[in-house]
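The block underneath contains the structure these notes are about, expressed in structure tokens.
As you look at this complex, bear in mind that one protein chain is not there, while each of the others sits in place.
For reference, chains read A, B, C and D in written order, and residue numbers begin at 1 within each chain.
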Amino acid sequence: MRRNAPALVAVAVAALFFALLPFGLSDYHRGLAASVAVYLIAILGLNVLTGYTGQISIGHGAFMAIGGYTTAIMSHYHNTNLILTLPLAFVITFGCGVLVGLPALRLSGVYLALATFALAVSIPQLPLKFSKFTGGSAGISASKSVSNSWLYGVSWSTAAIAFLFTWLVLRGRTGRAFRAIRDSEVAATSSGVTLAIYKTLAFGVSAALAGVAGSLFVLATNGFAQPNEFSVTLSLKILVGAAVAGLGSLWGVLLGAAFIALLPTLSASAPLIGSAHGQDVVFGLFVIVVMILLPTGVAGLIPRLRRLRVKA
Amino acid sequence: MTALLELRDVHARYGPVNALHGVSLTVDEGEIVAVLGANGAGKTTTLRAISHTVHRDGEIRFAGNALRGGPEAVARLGVAHVPEGRGTFSELTVWENLRLGAYTRRGNLKDDFARVGSYFPWLEDRRHQQAGTLSGGEQQMLALARAFMQRPRLLMLDEPSLGLAPLLVTEVFRIVQELNENEGVTVLVVEQNAHIALQLAQTAYVLEVGRVALSGPSADLQQHESVRRSYLGY
Amino acid sequence: FGAHRATPGVTSTTITIGGTFPLTGVASLYKTIPAAEGAYFAYVNAHGGVNGRTINFKVLDDAYDPSKTVPLTQQLVEQDGIFADFGSLGTAPNLSIWSYLNQHKVPQVLIATGDSYWGFSAKKYPWTIGYQPDYPGEGKVYGKYIAANMPNAKIGVLYQNDAFGKNYFAGLRVGLGAKKSQIVSSQSYDPTQTSLVQQILALKAAGADTFAIFALPSQAITALVTATKVGWTPTTFLGNVSADPVFMKIAAQNGANVDGVISTSYLVDPTLASQANLPGVALAKSIISTYAPPLLPSLNAADANVVYGLGAAWTFVYALKKAGKNPTRAGLMKALKSMKNVKDPFLYPGITMNTSAKDNFPTEQEILVKWAGGATGDWAAFGKLYNNVR
Amino acid sequence: MVELARKLPLPQRRFPASPVLLLLAAACIFLTVESLRSTIFAQLTVAGVATGVVYGSLALALVLIYRATEVINFAQGEMAMAMVYVAYQLTLWGLAYWEAFFLTLAIAFVFGVVTQRVFIRPVQGRSVIAVVIVTVGLFILIDGLVEWKWSANQRFMQAPFGNKIYHLGNVPIARQDLGTIVITLISVSALWAFFRFTKLGLGMRAGALRPAAARLVGVRTNALLAVGWGLAAVLGAVAGLMTEPAEYVLQPTLMQPVLLYAFAAAVLGGLESPGGALVGGIALGIFLNLLPSHSWGFVTSALELPVAFAALLVVLLIKPTGLFGHRTVRKV
Partner (left out) sequence: MALLSLQNATLRFGGIVALDDVSLAVEPGTIAGLIGPNGAGKTTAFNVITRLYRLESGDVTFDGRSILRTPPSRIVRLGIARTFQNVELFPTMTVLENVLVGAHTTSLFEREANVRRSALETLDLVGIGNVAHLPAAGLPFGTMKRVEMARALVSKPRLLLLDEPAGGLNHEEVEELALFLRRLRDELKLSVLLVEHHMNLVMRVSDHVHVLNFGRTIASGPPAEVQRDPKVIEAYLGGELEGAA
């Protein structure tokens, strides 16, 4: 318990900060801040899978798409309460994650990564095929759109719940089993950890979080779900965010999310090479530089700081 | 005799953790030197410091010159290091492992393949087996064979007897002795089987928590009280 | 008094407007549009502005990515306090901000997309209006032409598998009317496909002798080249989006037989000797060379996007003037929705703009053009003006 | 520097699993027979080979990087694209196509080496993901730089083998496609020989798998990595220059769809095998071309990618390391 005290304090301070923050923000910035929460949830999800069980996924955009379309479709056809679509997306994408996780059991390393990549490329194509139901390339929109304040509140509350949920899942026996699988499948098996169960569980949880993030993502795009939004770029973005946050630790997710949510917007105004292309150049360079400077992500800084403190 | 390898006040650390607190030792050309020490005393780290696979400070001279550069540079000077954990390329075949042993050399390797084949005849039959699927002892032999392929000037062995059957322990040490006598290979060996190591070596060092606690001709050390108690058991 | 304090984006000396455009990324060839629009506004500002106010035009880059369009538009509306979202480009990006802008009653005007939603959904989205002829309308023009002039045509259609391609295709069928049974085969493609051989072979195998291409530029070029490669020589109709001379020339250089390809136009073409005396052409040349010299090569290469930008900006300024001394957002929309035979100098001679409370399609006529001259050729107009609404 | 080891006893690797070879042989026979029966089938097959070879050529570069670093380079396509722009610029400056071609290959080598030194080396050996992310960053960066320098407008670049079309019966075959096939075959053979016969190839593999152990036996892993990236950039440039005439337009997105299929081709072939990458590419090209007309109308253009990747997944589930990949066993 005592060991967790600083962490608890940090969480409490963060919660207070984010509860008060919207009052100091313009509506536009509230929207931006909400998108940080959305990415945070997705990164949490990817971290469970890639950071804790070592299964690399470049396909989380696909689960976001499924979650996002769940929200848009439920609201569009059944006028479902938007908040209710979040748990629904959670359940549906959990199922999808498990379904993907089962065949993924046979694959590992780069092969798994590329298989998930295939998912990221393929899933956004499906609405085009079944365009009667999904609106095709023009997309489908929820029956109502939400204000930025609503979005802020819901996203950050969901993010807080997601964080707590992930923390609880990863804290004890289950989290250890995940990490054991990552480190040595043979030793984990011989210690009684059933790979099939824990790997698919990780896939499910991870996909479910991405799905919820996808729902919020669609709400943040004025309730508009559209194949383009869920392109491979989104999957890669989340992977970048997770790596910046630091895989295998939860404490960096906030900065990882802020990195991918805000940097493109910030770099858009960077007059670096005197034209609009500065945006890509700056973002690309930033991604590289951050990875070079923070090999273990922001979370990796914490032990380093702790060591500094011990020395001092 | 001239010193082939000289360590003077060598420190080494893993991140913030210091593992060597000033080790000095000398290996003469053509000599066999043994290093003993308890679990965690820094024997492995000493070898790593020489091949520069650990962060090190202090002076290390090889054949009169200061050792510089990374492990590959050290290997190219003629130092073969059979590391703890054997350094097997598990995903590659036995043959490829052996070929890599002679990576720094040019020219015909037929004789070398034949030579290691004569030491460990089973290697010939298993040349296409994935090295990682060999048994523990087989991998140990492969690691030694790989080092022999390099035709080194200085051979550094980290617990070569680990995992070897008794019969083979004797055999391996016989081979090492033969290389030493016939080809003048200098040997620095870390070994827990002090009995056989002290028989083989001319000089021995005992490490304790990152420092040299004892050193001298092996014959003398064999008589030393604490060595007998901790390492020889009589 | 107070009126212009109540209207966002309007001060006594300025009017701030903005839009999102793909300055980078896949669709960045359209970045000449906002540049030309900026040039036209600079020209207007240099000549006293509109009712004494200069126009301040903010251009943001959304790279054609709807998930970027949303925050950028919010930024324009809430940070920069624009009067209107003008000219934003792309169907998907505009769709993603459609409801937002309408909820906030921000005009989303003269947007650069040929989809027909903007015209048809005026009731639900009264703050939105397009500019160019819509895709179904253009498809209809081809259909009417074929029905009238090529009674025995066997038609093969290649279209992009999205709203853009399907809209065109639907228009074609309407234009063909009873003759739509002459469509012998239709093939769709996805932008991720790297080759169109299989589609072209299927059309050829179906016996088509008339080929309608409703594709984005890269794929249109591929289609033209591939058809020649597999030895197919139909009469080809090419959607206006991909009919820029640059693309035709690339196709020709790759070996495609492009002479005789038919497309449509609604803008003046400053590179044609036959149009050199039109007032719009002279104006375009002088504005671009004074206010945006970097665009000159584009203009001289018959880049229709430059003229398009000038035309859209002209229409905006026209409506702003109409909206009166103290323009309001509602006033702007009213002006845009009550155009009667308005002659935009940058439109092909004879084409006028007409709108009403019910009619939200400003540009309603098009002229057919035919390519001649291979890799160094150009379009030439032929025949009559076609109305694409009725 | 590249020492041929012919004098050494060569390892006689077991041939790729014979069921795979049987399957491929059966597929070839089927395709030939059907092609003789139907012209359109033949046309589709030939066109499929032509596109497939293009996928395969980029897949080769991926295979090289994978063998040298155990990592997938997401920027491979963009690096290739950038090199095509370099060649384009050289032709604009008046160089003849083939002069520009070979000069570009030289530039590509330097570009690859520098990229490795500046961007990859600092994260090399930290974690696979770190390297992957850096290549993602490179992707974005190169894209931005190319657009900045050349803009995203469609450009025309001369096709190296001209626009001539030959006819085999009723089947048109472009001279360009034949040229691409020849060049890609040369690349495959060169790469295969590099890994098979040279010490450098083995050292590269060892450095990728066990960097620490490789350095201990004297492999200059850092230098080899740089060489690996350089060579991959060269292969990529070749792939790019073969892709450009196949897509008819030069634009910054040139290689993006190709990269997707090249990934699939490389994985299908087993990621480690140059020949596998080419076979994978061609199989994919033919499969995609024949699919729509032989799927009872179900597979329309939107489903092509999902179906292709689903097929890939099926192959992986049956053979988790691709058609020609070797499963490495982990023993304890």
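Here is the rule we go by: a residue touches a chain if its C-beta (ideal position, glycine included) is under 8 Å from a C-beta of that chain, and two chains touch if they have at least 3 such contacts.
Predicted, not measured: the structure shown is a model, and the values here were computed from it.
Q: For the chain that's been dropped from view, list the shown partners it touches.
A: Within the full complex, the chain not displayed touches A, B, D.
Q: Using the touch definition from the top, which of B:R8, B:R68, B:K110 or B:R229 touches the missing chain?
A: B:R229
Q: Which one, B:S118, B:T170 or B:Q223, makes contact with the chain that was left out?
A: B:T170
Q: Which residue among B:Q177, B:Q192 or B:S215 touches the omitted chain?
A: Only one listed residue reaches the unshown chain, and that is B:Q192.
Q: From the listed residues B:A12, B:L47, B:L109 or B:M141, report the one that touches the chain absent from this view.
A: B:M141
Q: Extract the touching residues of subunit B with respect to the undisplayed chain.
A: Those residues of subunit B that touch the unshown chain are 14, 17, 36-40, 44, 84-85, 122, 129, 133-138, 140-141, 159, 162-170, 192-196, 229-234.
Q: Touching the hidden chain in the full complex, which residues of subunit D are there? Just list them.
A: 331-332
Q: Given the full complex, what residues of subunit A touch the hidden partner chain?
A: These residues touch the chain not displayed: 172-173, 176-177, 179-180, 182-184, 186-195, 248.
Throughout what follows, only the chains that are shown with their structure count from here on.
Q: Taking each chain's centre as the mean of its CA atoms, how far is subunit B from subunit C in angstrom?
A: 76
Q: Which whole number of Å gives the spacing of the CA centres of subunit C and subunit D?
A: Centre-to-centre distance between subunit C and subunit D: 38 Å.
Q: What residues in subunit D touch two or more of the other chains?
A: Residues 144, 147, 260, 300, 302, 305, 330 of subunit D touch two or more partner chains.
Q: Residues of subunit B that contact two or more other chains, please.
A: Touching at least two other chains: none.
Q: Mind giving me all the chain pairs that touch?
A: All touching pairs, sorted by chain label, are A-C, A-D, B-D, C-D.
Q: Within the complex, which stretch of subunit D touches subunit B?
A: Of all residues in subunit D, those touching subunit B are 3, 5, 7-9, 11-14, 199, 202-203, 205-206, 209-210, 212-221, 328-331.
Q: Over in the complex, which subunit A residues touch subunit C? Could you list them?
A: It is residues 26-28, 31-32, 35, 121, 125, 128, 136-139, 141, 145, 148, 217, 220-224, 226, 228-229, 233-234, 264-265, 268, 275-277, 279-280 of subunit A that touch subunit C.
Q: Could you list, by residue number, the parts of subunit A that touch subunit D in their complex?
A: 50, 56, 103, 106-111, 113-115, 117-119, 121-123, 125-126, 128-129, 186, 236, 239-240, 243, 247, 273, 275, 277-288, 291-292, 295-296
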